[in-house]
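Here the structure comes first, spelled out in structure tokens, and everything after it is commentary.
One protein chain omitted, others in place.
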Amino acid sequence: MKTYIARRLLALIPVALVVATVAFVLIHVAPGDPASIIAGPDASPDDIARLHRQLGLDAPFHVQLFRWYGRLARGDLGQSIFLRRPVLEAILDRAEPTILLTLYALVIAVVLGVPAGVIAARHHDGTTDQALMAGALVGISIPNFLLGLLLILFFSVRLGWFPVAGYSPLEYGWFGTLRSLTLPAFALGVVQSALIARIARSAMLDVLREQFIVAGRAKGLGERAVVYKHALKNAMIPTVTVIGISLAILISGSVIVEQVFNIPGLGRLIISAVLRRDYPVIQGVVICIAGIYMLVNLAVDLSYVVFDPRVRYQ
Amino acid sequence: MSVLALPRPAEPVRRRALWLVRLVRRRATVVGLALLAITTVVGVLAPLIADDPLRMEVSARLTAPGATHWFGTDDVGRDVWSRVVYGARLSLLVGAAVVLLAFAIGLVCGLAAGYWRRLDNPVMRVMDGLMAFPAIILAIALMASLGPSVLNVIVAIGVVYAPRVARIVRGSVLVIRETTYVEAARALGVSDLVIVARHVLPNCLSPVIVQASFVFAAAVLTEAALSFLGVGVPPYVPSWGNILAEGRLYLQQAPWLVLYPGAAIMMTIFGLNLLGDGLRDLLDPRLRGLVRERS
Partner (left out) sequence: MTIVLLTLALLFALVVPAPAQQPEQPRTGGVFRVAMIGEPPTLDVHTTTAVIVQQITWHVYETLYTYDRQYNAIPLLVESHTVTDNGRTYVFRLRRGVKFHNGKELTAADVVASLKRWGRLATPGKQLWKNVEGVEAKDASTVAMYVKDASGALLMGLARPNNGAVIYPKEIVDAAGDNPIKEYIGTGPYRFVEHKPDRHVRLARFKDYAARADAPDGFGGRRTSYVDEILFIPVPDVAVRLAGVETGEYHLALQIQQDQYERMKTMPGVVAAIIKPEGWTTAVLNHKQGLMSDKRIRQAFQATLDMEPIMAAGFGNKAFYRLDPGLSFPEQPQWHSRAAADLYNQKNPAKAKKLLQEAGYAGQPTRWITTKEYQWMYKNALVAKQQLEAAGFKIDLQVVDWATLVQRRNKPEAWDVFSTGITFNPEPAFSTAASCNWPGWWCHEDKEQWMDALARENDPRKRRAMWEKVQQIFYEDVGRVKYGDYFGLDAVRKEVHGYRQTNEKNLWNVWLSK
């Protein structure tokens, strides 16, 4: 088991390096001198020259790259051009709505998706199964921003149950925050729950066909015990994988949904940074989100130690 | 997580026909094909069945769907039907081009990584690194660097999905590499490149083809999302994402601005997903249920 964990951690390093390199290269992919791009079209030639020196852009490429790695290791994500503050600060400022939205959406996705998948598997090929799977297919076919717009049209504009847009910060109260995040969380979560349902169903089906289940049934165990105790636990592995992946997908999905609902989170931050060509912020947000993604995947991999005994003995 | 596929031995002609029959027999897949066909026909015939999507008839702004404007008009008087139709054209173009690009890159990288041991680690680490970014985030960042244009959208989304294809290809190649006939070919002294081209490549295609439909769907979705956010195609190119973004401000007065392009997106992606499911069930029945891909 220890080797498994150690190997997983070690495997992270080259990936992290690649992530950091990709983020660095982003600026250089753009046509033109990076300093003039960062300084913006409104900067004077003096400003650009100064920024050039400041960013160390006159050093050879590999030197710049290593300096970049060093800064990242220290946690220095640079300075935002437009906001005139450290990128890390701007990110931490906007993290609250995105984190809350993602967690809320994850809860919805799991609460809707897992039971749906399990029930569908139980009633395999029956009408319930077909109905649920048809619904799931529709669910993965609808873009989350479209679902968001439709939810607004129905629940805010027609019924008035929820605010049309906007975010109520935690400091003004839990209830307001939850209320302002409900429609966006559903827009994100419902789409994701469809994916989870499909996977959970398949995982359950595969497990239900396995030998030890047949053996359990032959032994005379009640259907309930078979399904819930044995099958479910084993079906958890791919399901947990999907839930882990869902977290990462939801974070990126929130980027889009935040635009629809005008929530001041990381999504709005990166979009406005793109529109303003504020490259340090783009790099910073991209690295943060990739970093979270990697950590989540690591957590999922490590969770196999709990769920899959075979892993322990590798 | 790699998706494995057993290499298929050569099939007699009769069984190939059976393959097609089995594909068509599943109703769901047929529905998927039909939906996709509708979108394709509409997109291809766009200049014939629709007016200029950029023409503004300001006096007719925000008219509800009716005889003259089948899907109504938007806030500057552009015909929504024309914009949706040309949007279909754009989505098809982007989807197909992304599939070609992602597969080209993915195949090359996957073959290289799977066949030549020394290339495996470096290539796959780069692929892993690219996959460490959620697709939409990487696409946004690439668009920020490249700038808004249809070509850049294709490149950005293609680069985003290539690693996923590469991973699948590599998985297949790893297995095929160990088969007896490849070993025999190597023993006979056949050059590596010939082996890869003649024996490995054709046999790793079937799991890849399954992915084509899903990658197409993902490309259409991602392009719509990028355009919706304002970082995709330029604003004057009609895209379903653009139309949704502009229609958003008039959700109350003119819901048709959101409902029609929305229905178009859903229909197309639903069709592609049905088709993809059908292909997968057909070509790799063992794979039904494993994780499909990471978005």
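Chains here go by letter, A and B, matching the order in which they are written, and residues are numbered from 1 within each.
The rule is short, and it goes like this: a contact is a pair of C-beta atoms (placed from the backbone, for glycine too) under 8 Å apart; a residue touches a chain by one contact, two chains touch by 3 or more.
Owing to the predicted nature of the structure, the values given are computational and were not obtained by experimental measurement.
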Residue touching the undisplayed chain, where the options are B:38, B:76, B:93 or B:263: B:76
Contact partner of the left-out chain, one of A:83, A:250 or A:266: A:83
Residue list for subunit A contacting the dropped chain reads 40-42, 82-84, 93, 163-166, 168, 262, 264, 269, 272, 275-276
Residue list for subunit B contacting the dropped chain reads 54-56, 58-59, 61-62, 75-77, 235-236, 248-249, 251-253
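Keep in mind that, in the parts below, only the chains that are shown with their structure count from here on.
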Taking the mean of the C-alpha atoms as each chain's centre, how many Å separate subunit A from subunit B? 21
Within the complex, which stretch of subunit A touches subunit B? 14-15, 17-19, 21-23, 26-27, 29-31, 137-138, 140-143, 145-146, 149-150, 152-153, 157, 199, 201-203, 205-206, 238, 241-242, 245, 248-249, 251-253, 255-256, 259-260, 270-271, 273-275, 277, 279, 282-283, 285-286, 289-290, 293-294, 297
Mind pulling up the subunit B residues that touch subunit A in the complex? 1, 125-126, 128-130, 132-138, 140-147, 217, 221, 224-225, 228-231, 244, 248, 251-252, 255, 258, 262, 265-266, 269-270, 273-274, 277, 288-292, 294-295
